[in-house]
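Quick one: this structure, given as structure tokens, is what I'll be asking you about.
All protein chains of the complex are present and in place, except for one that has been dropped.
Chains: A, B, C and D, in written order; residue numbering restarts at 1 for each.
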Amino acid sequence: MAEFLQQLINGISLGSVYALVALGYTMVYGIVRLINFAHGDVYMVGAFAGYFAIKTFKLPFFAALVAAMAVCAILGVIMERIAYKPLRNAPRVAALMTAVGLSMFYQNFTIYRIGAQPKAFPKIAQVNWQFAGVTVSNSQVLILGTAIALMIILHFVVQHTKMGKAMRAVSQDRDAAMLMGINVDNTISFTFAIGSALAAAGGVLVGQYYGVVQPLMGALPGLKAFVAAVLGGIGIIPGAMIGGLILGVAEAGVSAVGFSTYRDAVAFGILILILIVKPAGILGKNVREKV
Amino acid sequence: MRAMDKNRLIVAAGAVALGIILQLLIWNGTLNAYYAQVLTMMSIFVIMATSLNLINGITGQFSLGHAGFAAVGGYFSAIITTRLQLPLPAPMIFTISLLVGGLIAALAGFLIGLPTLRLKGDYLAIATLGFGEIIRVLFLNWKYVGAAAGMWGIPGYTNFIWAYMLAVLTVIFIVHFMNSSHGRACISIREDEIAAETMGINTTKYKVMAFTFGAFFAGVGGAVLGHLIRLLHPATFSMTFSVEILLMVVLGGLGSITGSISAAILLTFVSEALRKFNELRMVIYALMLIGIMLFRPQGLFGRKEFSLDLLTDSRFMFKSSKNRGA
Amino acid sequence: NKPAEPAAPAAGDNTEEGDIVIGGILPMTGAIATFGQSSKKGVDLLVEQVNAKGGVLGRKVVFKVEDNKSTQADSATAAQKLIQQDKVVAIVGAVASSNSLAAAPIAQEAKIPMVSGSSTNPAVTEVGDYIFRAAFIDPFQGAVMANFATKDLKAVKAAIMTDANSDYSIGLGNVFKDVFTANGGTIVSEVSFVSGDTDFNTILTTVKNAKPDVVFVPSYYDTVGLILNQAKNNVGFPAEVKFLGGDGWDSPALFELAGDAANGHYFSNHYSPDVDSPEVKAFIDAYKAKYNEVPDALAALAYDAANMILTSIEKAGTTDAPALRDAIAAVELNAVTGKIKLNEKRDPVKSAVVIVVEDQKQKYFTTVNP
Amino acid sequence: MPILETKQLIKTFGGLTAVSEFDIYLNKGELIGLIGPNGAGKTTAFNMLTGVYQPTSGQINFLDESVVGKYPYEITQKGIARTFQNIRLFKDLSVIDNVKIAYHQNVNYSVLDSILQTRKYRQEEKEITEKALEFLKIFKLDHKSQEYAKNLPYGEQRRLEIARALATKPKLVLLDEPAAGMNPQETQELLGLIKWIREYFDLTILLIEHDMSLVMNVCERIYVLDYGKIIAHGTPQEIKINPRVIEAYLGEEVPVC
Partner (left out) sequence: MLKVKDLNVYYGGIHAIKGISLEVEEGQIVTLIGANGAGKTTILRTISGLNKGKSGTITFKNTEIQTMPAQEIMAMGISQVPEGRRIFPAMSVLENLQLGAYRRKDRAGIKNDMERVFDKFPRLLERIKQQAGTLSGGEQQMLAMGRALMSRPKLLLLDEPSMGLAPLFVQAIFSTIKELNQEGTTILLVEQNAHMALSIAHQAYVLETGRIVLSGDAKELASSPEISEAYLGGTIGH
């Protein structure tokens, strides 16, 4: 029982890492319909920004977190202006490909400039709580708490604020949004700024949690976050959270029962099964287009 | 019609002549083993890219699972050539292994196609990516084919002329398919699935067909690759491989076969040319890729086909696919 | 069939007529770029040292690296390019065994000696008589630690954690399992992860609950660092449970990542900084001076692999293929990673040292002879 | 003997009942109108007849066979073709390819034939091209056969959509607001065209239209739908003066013509 609970907690904390990255993923997707393949790498850049903020600029942890978010927000805007904006009217897959290119660029440029060696990320003071034979650490709580808080804030922003309404309008019909007086460029920039800042927050928190940053650290979480986002219904913010948690708990479960070699296969298997039953993800509505 | 046939004949003859000339140059040493290897890789990527184009570009189904099909083809063909002691001459064994690899990959494509066809767009992409990964994990755990250590000692049957011929056959198959009513059915699914259905097109059947054919050639491609590098390793068939092939398809122009061919050749060349830059190699590659995409968002060729007509009609450099068969 | 003498390199960056060109097939990009970078640094250091002393056979040595993106197909093409275009006389590489296995048949057919620093799969050198290595092979290292666990640590229950994507990791794990069970021990848990994972809490919990005496983690320092860290700090492994590993652990990054969680655990290695070997000391000092960092095992192995080649050229007095091959086969070298002498399978016969981590530093524990 | 007959056809979306009492019949060769206020459920009814939506309950019999539960392509193959309220051409394909695609179900050569480019393939392809051009000629689109469909002016797109529907060789054609977006001049031409194709292809036609100048002039019978229910049924003359129809649909000011 204790083991089960412990594994559940492990699964939830892994899932909240996925969720944290998936939130930004899904938001950017929801607004610009772009699978931002580079999202995981922005997360990596964020983690490095946090790392250098602490190591080189000697900032305290939370200041470093904010700094990393700021850096990535700016990076997100720049990246949108240079690599995505010119492709707004191009086939969607073109932007997807520049995202792949950006992902390659971030990874390899970091390898080139900083080296491929992993770097130890300074941890915040660790506190472990024990009860009923299970251990929970403050980092785990911090990540889960942040993910939930961000999910609620994001959901509120997108669904209930004027900016959020503008974002959704832009996602559905850019010309019509302009006719409403919405500044489409600013709205999309804003979306990328938020999405990238979220990725950075994830990068710093997760870097801190595992105590490591390295140039390829975004690849796997990026992929898993993508899966999580799709699982929950891509573009739907609470869906990313649900998807992340399901994925994390499923992976933990598979490993716990001794099939760790098949972990990723099972994770994808679950995804496919869920999609076959619910083709638009758990929270997605599968509305047939009205003709 | 006449002019069309004539042009096609010229293209076909040109392709054959090019193959023969290159092979002769390889034999007499003008093109050394390195060039032969690169040309062979280009041919393999032509097989992979055009077959993915059948699924992604022509039928409009966003698949990211091509590496998985290649893995199936590669491994099963290698089982034929290494684990079975067939008392046949090498070319025959190789031919059989290619067929078996292709057919089992096609079966995989069929099985994957069936349940996932309900999915649309990005959901299909992630599901196919998932299937590709599942296939890879299965090979990673299959001791019979070496699991994580990979399968080595595969005979090096592949040479330039094999790969080239297979690439030509693949292209012919896909072009002929595209130019038929069956191909048009696939294209109509890409354009508007609901309208296609109301035109009496069994969209499921054609989607599965595209997946199956695409997977077959991906399997053949994987088999050729395996017998070139004489080693199969699950890591070869990771998602990166699928993405790389997708890059070629998009870069060439979704739906354009000549585009896929050109992009496969171009990207293989670029990757080779940049090799010596070591750490900077992929940085430059990435920047180039972004640059090309920004410069030509619809791909090098858009949906059009590069055509010999430009020789006869100097006004148009590119001829729209809509003209074919007319 | 390729005349290698006098080396007439194709025109290229800072290569001149008469230089001795050594090729390198290394993962400079991709999943294991970190190992490629280390390996290149190791060889670059050697080449610099050798050229400072006037080169080999009075000729300047040039090291040309071709990136293989950590992939098999690229390794094969890189081998062709080095041999056909760059006219190298020998090749260092690749890092991963699967990559070496793709390059080896090409080197073998062209009769260009290839020495891998770090490919441990026995099959690599079985490709042919032109293929060599500087590293231990999997069976040796796996056996060393299994025996160490049984004899020195008196362990009867072991758990194994392997990287499912790494043939190195799985190879060592399998041998460990065989030897440990042959010694009368039982394997109580076998789990795996994949390179790139950062969260090991789940599998560590599984392992912990199986109550092993020792946990064998034959993987590289980048993941092992995280595993040790999480084992102690998150999962709360008791201090009595010892983690064991192979030469992949050898890197200062391990101690950075694991912190004090690395203390008290053991791994096998080629050398120990403690051992008063002048080669080791000289290498570490020079490496630190050049790169301002401590070398890892891959740097040392690549350094030695290149050294095997250069020493043999000097000895053979030529870069001619068959002579050079014979010289490498007969090489005897006081290398950084131990005394290297190759057996008939072209694998080095060298002793291993077992290192214990104390105060986040490597400390010599014992030597195990093959 | 009706060619198409529906009984108690119901369609609900969540809580909303879009169509509830939809009982109609069409005799072979008839040209029938379906009118009703916006949101009455006309398009929804079309969607059920063509299999795009599954009816919540009720029967649809076409040529004495139930087509409920059949896929849209099966229904098309049985002989019902349609156009869409919002034009759904294959925009990025040429005009002729649009028609050729519709011809697909009448193609007999196999995939193998096309790969090997057998005689059968070549012959049928030639036939398809000729047939398609013939269709285009009928609709005065032959001079634009190589144009992208999306580049045609609106009226021509409408015509092409009809041509494409007819290329499936249907027995029954459903037209959803064919005159929408056309000016009176073009509507007049369309009116003639619809009459003509019915004769020439021996068709039964059901059409939705808000342009009374068209409906009242071509239709033999008219069904009026309001809030999902058929509220009136009769000849144009009867419908024009039906007070319920005037109140729900036509308005006081009796339209032109």
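We adopt the following convention: contacts are C-beta pairs under 8 Å (C-beta built on N, C-alpha and C of every residue); 3 or more make two chains touch, one makes a residue touch a chain.
Predicted model only: the values in this text are computed from it and were never measured.
Please identify which of the visible chains the hidden chain touches across the whole complex.
Displayed chains contacted by the hidden chain, ordered by label: A, D.
Please identify which residue in D:S20, D:Q59 or D:Q85 touches the non-displayed chain.
The one listed residue touching the chain not shown is D:Q85.
Of the residues D:G69, D:P153 or D:G192, which one touches the chain left out of the display?
Spelled out, the listed residue whose C-beta touches the missing chain is D:P153.
Can you work out which residue in A:I182, A:I237 or A:L275 touches the chain that's missing from view?
A:I182
Touching the missing chain, which residues of subunit A?
Its contact residues with the unshown chain are 162, 165-166, 168-169, 171-173, 175-184, 287, 290.
Could you list which residues of subunit D touch the chain missing from the display?
For subunit D, the residues touching the absent chain are 13, 16, 35-41, 43, 85-86, 153-156, 177, 180-188, 210, 212-213, 248-251, 253, 255-257.
To be clear about the criterion, only the chains that are shown with their structure count from here on.
Can you check how far apart subunit A and subunit D are, centre to centre, with Cα atoms defining each centre and the answer in Å?
Centre-to-centre distance between subunit A and subunit D: 47 Å.
Taking the mean of the CA coordinates per chain, how far is subunit B from subunit C in Å?
Spacing between the chain centres: roughly 36 Å.
When the centre of a chain is set as the mean of its C-alpha atoms, what distance in Å lies between subunit B and subunit D?
Spacing between the chain centres: roughly 41 Å.
Do you know which subunit D residues sit against two or more other chains?
Within subunit D, the residues that touch at least two other chains are 52, 84, 88.
Could you tell me which residues belong to subunit B and also touch two or more other chains?
Residue numbers touching two or more other chains: 140-141, 194, 279, 281-282.
What are the touching chain pairs in this one?
Once each pair is checked, the touching ones are A-B, A-C, A-D, B-C, B-D.
Looking at the complex, which residues from subunit B come into contact with subunit A?
So the residues of subunit B in touch with subunit A come to 62, 115-116, 118-120, 122-123, 125-127, 129-131, 133-134, 137-138, 140-141, 194, 239, 243, 246-247, 250-251, 254, 279-283, 285-287, 289-290, 293-294, 297-299.
Tell me, which parts of subunit A touch subunit B in their complex?
29, 35, 83, 86-87, 90-91, 93-94, 96-98, 100-105, 107-109, 111-112, 223, 226-227, 230, 234, 261-262, 264-265, 268-269, 271-272, 275-276, 279-281, 289, 291
Which positions of subunit A touch subunit C when the two form their complex?
Against subunit C, subunit A makes touches at 3, 6-7, 10-11, 13-14, 17, 108, 111, 115-120, 126, 128, 135, 137, 206, 210-212, 214-217, 219-221, 251-252, 255-256, 258, 260-261, 263-264.
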